[in-house]
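What follows is a structure written as structure tokens; I'll ask about it next.
The complex is shown incomplete by one protein chain, all other protein chains being positioned as in the whole.
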Amino acid sequence: MIIFLSCIILFLIGLYAIVTKRNLIKIVIGFAFIEYAINLLFALIGFRQGMLAPIITQVDMPHRFVDPIPQALVLTAIVIALGTTALMLSVVLRIYNRYKTFDIAEIRKLKG
Amino acid sequence: MTFIPLFFVLPLAAAFIIPILGKIAKSLIWIFVTLVSFALFIIALYGVAVTQQVPMLVYKMGNWPPPLGIVMAFDSLSAFMTLVISILVFAGGVFSLRYMSHYTGQWKFYTLYMLITAGMMGIAITGDLFNMFVFLEIAAISSYALVAFGVDAEELEASFKYMVMGEVGGLTFLLAIALLYAKTSTLNLADISNSLQIIGQTPFFWMVLGMMLFAFSIKAAFVPFHSWLPDAHPAAPAPISSLLSGIFIKVLGMYTIARLVFNVFGLSRANAPVFFNVLIGIGLLSIAFAGVTALSQKDYKRLLGYSSVSQVGYIMLGLGIGNYYGVAGAIFYILAHALGKGLLFLTSGSVVYATGTRDITKLAGLGEKMSTTAWSFRFGELSLIGIPPLVGFFAKYYIVLGALKIGFWWLAVVAIALSVLTLGYLLKIENNVFMKKGKAQAKKAPFTMRVAMVLLVVLIVLLGIGFQQVVDFLVGPAAHALLRGVEYANLVFGSVALGF
Partner (left out) sequence: MKGMSLIVKTITTVIIGFIFIYGIYIILHGHLTPGGGFAGGVIIAGALILRILAFGTEAGSEKKSEKGASIFESIGALLFIGIALAGLFLAGTFFLNFIPKGIPLQLWSAGIIPFCNIAIGIKVGAGLFSIFLALAAVKYVMED
């Protein structure tokens, strides 16, 4: 239970960073926190008490494994998060090139 | 039955062949993209024809049966969505030949264009929850890159804002999937549906539904969460704006909400009336707020963006009404708005290509100089306002009829009254741009751009005149597919057992 609570706290820290910070890079780091928290939650959901990691090392092993599906989902989610973070960072770099600042309060050419 | 994976395999393979083609023969890229989108259209027509006889086709990936493997569950609603997607993708692709000549790096544009198509097609046909998330992220990331395509300052800012809001939505959806998996231990939509019927409408049920509704409301731009759309849709190149407003916000927002609310969570107006009234409320808020804001805009595409937010509210209204006429009206409205708004954004692209500005106070007197564009705009405008016999009228008519049938006569009156807002802001463009006499410098739009616009005009007129056939063959079966509710799960497992 404590571990799930720590996942939620990590999620809230990331959400706080996205909502309140003014520097663009800190917003991207906030997204990284949220993704860590969700992946951690996913991996913890598959845990079963007293079982082994889901790797078959001998041919006739008793199949007492933790749930392997969340681990596959976490792998996919990490790759997607990688793509999103890379795209976000390249947009942030180009914004710096145009606006000469990372401060989100100065980047407001669009209004209405 | 093996045509089902082709819906996303063809665009995906095309997306990765295009960089190689870009190094060998640049001029072949556009022909290739047009051929692939036309092939998708033919396959979608075939899919519609097949689902007239068989209500649900299930395709097992790698031959693994459903709770173990990923399945594609193709019913009438999926067939309808793939048809609309393929029409808009084809029109946008034909339009892009001349329009994108102002931008650099065109092969990158076409790669992203095929990727966004693959993502949207995948969402429409999948029967597995995490697979839906993966395709949703593919489409979303491609759309973020496409909005930022011409790298001006405004476009980058719009894309960053869109990216942050869109990703918060996507991550909330992932969190909801994690919680749902913890409770039901399966990812297959049909299996989750069965488990949720056993669990019942507990607070956990409503929390997960609320999180998913929040995530998809951001993607579909309902009113408290719409603020990315008026910045992102004008900043994108015109064929992408027409794709985004026309079909993207509907596949990622409305189709997923409809599929989850009706088929997976098994709600209907009979067993959750309060929830459906909340949906009606969200719809009305979107129509009113965005409609009023659209009246004061001076930028052509920004006005159309607010109009999109407003019209998506009509679809939510139809879904919230919840009976056959309401849901059929909502689905018909998806088709009508896709054709109408897609056409309007293509006309905006044609105006921008010819004159270089989007400010309607500076554009005047284009009515004589760009006659095809002006007439296409008029047809799209009349369809969205709801003038018979164009297709938009019948969509609104079904929604109003649905409201009357559940006894919400005040809702019918309000829905018709709010159409006046649509009239107001579209007439603003019509008057200032196409009717006034003026001296704006313009030349006629190139041939392929005019072909794309005329194609959509022809579809608006034909589908309006033949609306009864459209309802019988396309919209009616799709509405029945939604209203079936939890029968969806039985059909999926039944189809698997029978072998198709």
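Letters A and B mark the chains in the order given here, with residues in each chain numbered from 1 onward.
By our rule, a contact is a pair of C-beta atoms (placed from the backbone, for glycine too) under 8 Å apart; a residue touches a chain by one contact, two chains touch by 3 or more.
Keep in mind that what you see is a predicted model, and the values were worked out from it rather than measured.
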Contacts of the unshown chain among the visible ones are A, B
Footprint of the hidden chain on chain A, which residues? 55-59, 75, 78-79, 86, 89-90, 93-94, 96-97, 100
On chain B, the omitted chain is touched by residues 2, 5, 9, 12-13, 16-17, 19-20, 23, 59-63
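As a working rule, only the chains that are shown with their structure count from here on.
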Distance in whole angstrom between the CA centres of chain A and chain B is 28
Which stretch or stretches of chain B touch chain A in the complex? 130, 134, 137, 141, 144-145, 148, 151-154, 156-160, 163-164, 167-168, 171, 174-175, 177-178, 181-182, 185, 187, 230-231, 235, 297, 299, 302
Chain A residues within the chain B interface of the complex: 11, 18, 24, 27, 31, 34-35, 38, 41-42, 45, 67, 69-70, 73, 76-77, 80, 83-84, 87-88, 91-92, 94-95, 98-99, 107-110, 112
